[in-house]
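Shown here: the complex without one of its protein chains, the others still in place.
Chain naming follows the written order as A, B and C, and within any one chain the residues start at number 1.
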Amino acid sequence: MCLGIPGCIVSIDNADDLVATVDVSGVRRQINISCVVDEAHPVESCVGDWVLVHVGFAMSRINEVEAAETLRLLRELGDLQAELENMQRPTDVVAAEEQGL
Amino acid sequence: MRYVDEFRDRAKADVLIKAIEQLLARMKRDETRPLQIMEVCGGHTHSIFRYGVEGMLPKSIELVHGPGCPVCVLPMGRVDDGVAIAERPEVIFATFGDAMRVPGSRKSLLQAKADGCDVRMVYSPMDALALARRNPEREVVFFGIGFETTMPSTALTVLQAEREGIENFSIFCNHITIVPTIKAILDSPDLRLDGFLGPGHVSMVIGDAPYEFIARYYKRPMVIAGFEPLDILQSIWMLLKQIDEGRCEIENQYTRVAAREGNSIALQAVARVYELREFFEWRGLGSIDHSGVKIRDAYGRFDAERKFAVPNARIADPKSCQCGEVLKGVIKPWQCKVFGRACTPETPLGALMVSSEGACAAYYQYGGVKRGRDEAEASVA
Amino acid sequence: MTGNSALEGLYPFLHDKEQDPAARDAGLLHSIEAKARESREANARFFAQQAGVLIDAAKAHAAAYHILWDLVHTLLADNRGSAISKDVAA
Partner (left out) sequence: MNMISFPSRRSRGKVHAPTVTLAHGGGGKAMKDLIDDLFVGAFDNPLLAPLDDQARIDLSSLAQYGDRLAFTTDSFVVDPLIFPGGDIGKLAVCGTVNDLAVGGAVPLYLSCAVIIEEGVPMDFLRRIAQSMAVTAQEAGVTIVTGDTKVVNKGACDQMFITTTGVGVVAAGVELGAHRARPGDAVLVNGLLGDHGAAILGARGDMALRAPIESDCAPLQGLIARLLEAAPNTRFMRDATRGGIATVLNEIAEASQIAIEIDEAATPLRDEVRGFCEILGLDPLYLANEGKIVAIAPPDEAAAAVDAMRAHPLGRQAALIGHVTAGEPGRVAMRTIFGGRRIVDMLVGEQLPRIC
């Protein structure tokens, strides 16, 4: 449901109708940005912003901090696993040796 | 591709799979049956099949593919009504590509186009409005389908048409809401689901408050999930942690896109243009109260159902179709009597075979036919 | 209008105050009646629109039956069939 893709706003084409152009991996398309423009984000400030595009509308601003945080959690999980494995290795080796005998 | 490729990273997938396996190993649970997790959203179903996520998961986790494809659940009668509008000589009928193949009782829009109707595929409702601007002597009707995610775009297009004073544009409104449908699934007596992956893009519009009842009254955990395969794995892991720790909460994995409070501009546009229907018919699930919207009187001139008399036919789902049971996770697609026989993507009987988002079509397309049967045979033996 | 009231409009069931049972039953009744009406109307509309087709189909059915009946009797016995079909026609 609801195919959406991150794109970067590269130009404002019509500030009255809130029409902008986004770039998705080199492909460009005009979209409507009225759902992501408010007092905190006036239309002039939108160029360079990453948005989630759905059926020609920017439906959400992509939160860079949150994206980095999600990835950081995953990295930590990976580090933790690696550490645990390191700690377990001696017992594994012992177990293997016992089996070998 | 930024914000995409990072979330398709294979090394991180391995980490999550291992974490899921470890969690499962120490969890206290009923070992006689798998944990059933429903991804409500068709976008998730698509990603799961597209990236082969299901095969990476331990056997003790079963993904149940939910009703979250607005194209699939469109009842035949509504398709017939759309075709009837498209058949009017003055009409240009603009639609998203995936609605073209949905069968009506007489024909699909694809067939209507072959029969001479002016059916155009568009990417955005705004493109349909542009068609109206360019063709002032014709009536442009946009086939409004989609859940809460898509609703605001159609509403904003209506508001734009009003601002510009465009009179030859209207919406054939079939927008539906997923939240009451989750409730309907939770209310079904044969429910076995252990938790939900929440629809990330619906959530970016409505926020996470509307799901609270799932945790509070139905005591099921939910994790609002993004659509990249890593998002899905991480959400499953978060869900397992909730189950393991005995929590039932609405958590959000997709924080980079779906803010807790949703998008108030989008919601305001929705509230301005639409009002709730008493009930709406879903293919496979029947009539669900307050699960669809129609255009308010104030915008009645943009409502294709008022502009053109539609037959408003009701056509029952085929009796042999077991989509409802598949949707609730009672049976798997391949266990349906007609799956892959009378019901194929070329000649779909049920909702779930209609679009590639549908659970049955996905199984069929990505080779679940064989795998499914093998598993079924193995479980019998 | 805020996002919150928009949500209330979209999902009234989430914002239901503690309803008294009578009001709930009345609501339920109303919903059932609406669905029944809808169904009755669809039925009536169908028969109103398709009456001609249905009658034609019934007639065609009857005619085919007569031909078959005549044929069977012509083949199996003498020409008794026509007398019977006359009876039927009468």
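As a working rule, a residue touches a chain if its C-beta (ideal position, glycine included) is under 8 Å from a C-beta of that chain, and two chains touch if they have at least 3 such contacts.
It should be emphasised that the depicted structure is a prediction, and the values quoted were computed from it without experimental measurement.
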| item | value |
| --- | --- |
| Omitted chain - touching chains that are shown | A, B |
| Contact residue for the chain not shown (choose from B:L35, B:C69 or B:V326) | B:C69 |
| Residue among B:R29, B:R101, B:R138 or B:K241 touching the omitted chain | B:R101 |
| Hidden partner chain, residues of subunit B it touches | 1, 4, 8, 10, 13-14, 42-43, 46, 49-56, 68-71, 96-98, 100-101, 120-124, 127, 145-146, 150, 229-230, 344-346, 355-357, 364-368, 370 |
| Subunit A residues that touch the omitted chain in the full complex | 1-3, 5, 24-30, 53-55 |
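Everything that follows uses one rule, which is that only the chains that are shown with their structure count from here on.
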| item | value |
| --- | --- |
| Between subunit C and subunit B, distance of the C-alpha-averaged centres to the nearest whole Å | 30 |
| Chain centre separation (subunit A, subunit B; CA means) in Å | 22 |
| Whole-Å gap between the CA centroids of subunit A and subunit C | 52 |
| Per-residue multi-chain contacts in subunit A, two or more chains | none |
| Numbers and ranges of subunit B residues touching at least 2 other chains | 263 |
| Complex contact set, residues of subunit A against subunit B | 1-6, 8, 17, 24-25, 29, 31-32, 34-38, 50, 52, 54-57, 59-60, 62-64, 66-67, 69-71, 73-75, 77-78, 81 |
| Residues of subunit B defined as touching subunit A within the complex | 1-4, 6, 11-12, 15-16, 18-19, 41-43, 68-70, 96, 123-127, 146-147, 149-150, 152-153, 156, 160, 178, 199, 201-202, 204-205, 227, 230, 234, 253, 255-259, 263, 265-266, 269, 357 |
| For the subunit B and subunit C complex, residues of the former touching the latter | 148, 177, 179-180, 183, 206-207, 209-210, 212-213, 261-264, 267-268, 270-272, 275-276, 278-279, 287, 289-290, 293, 312-314 |
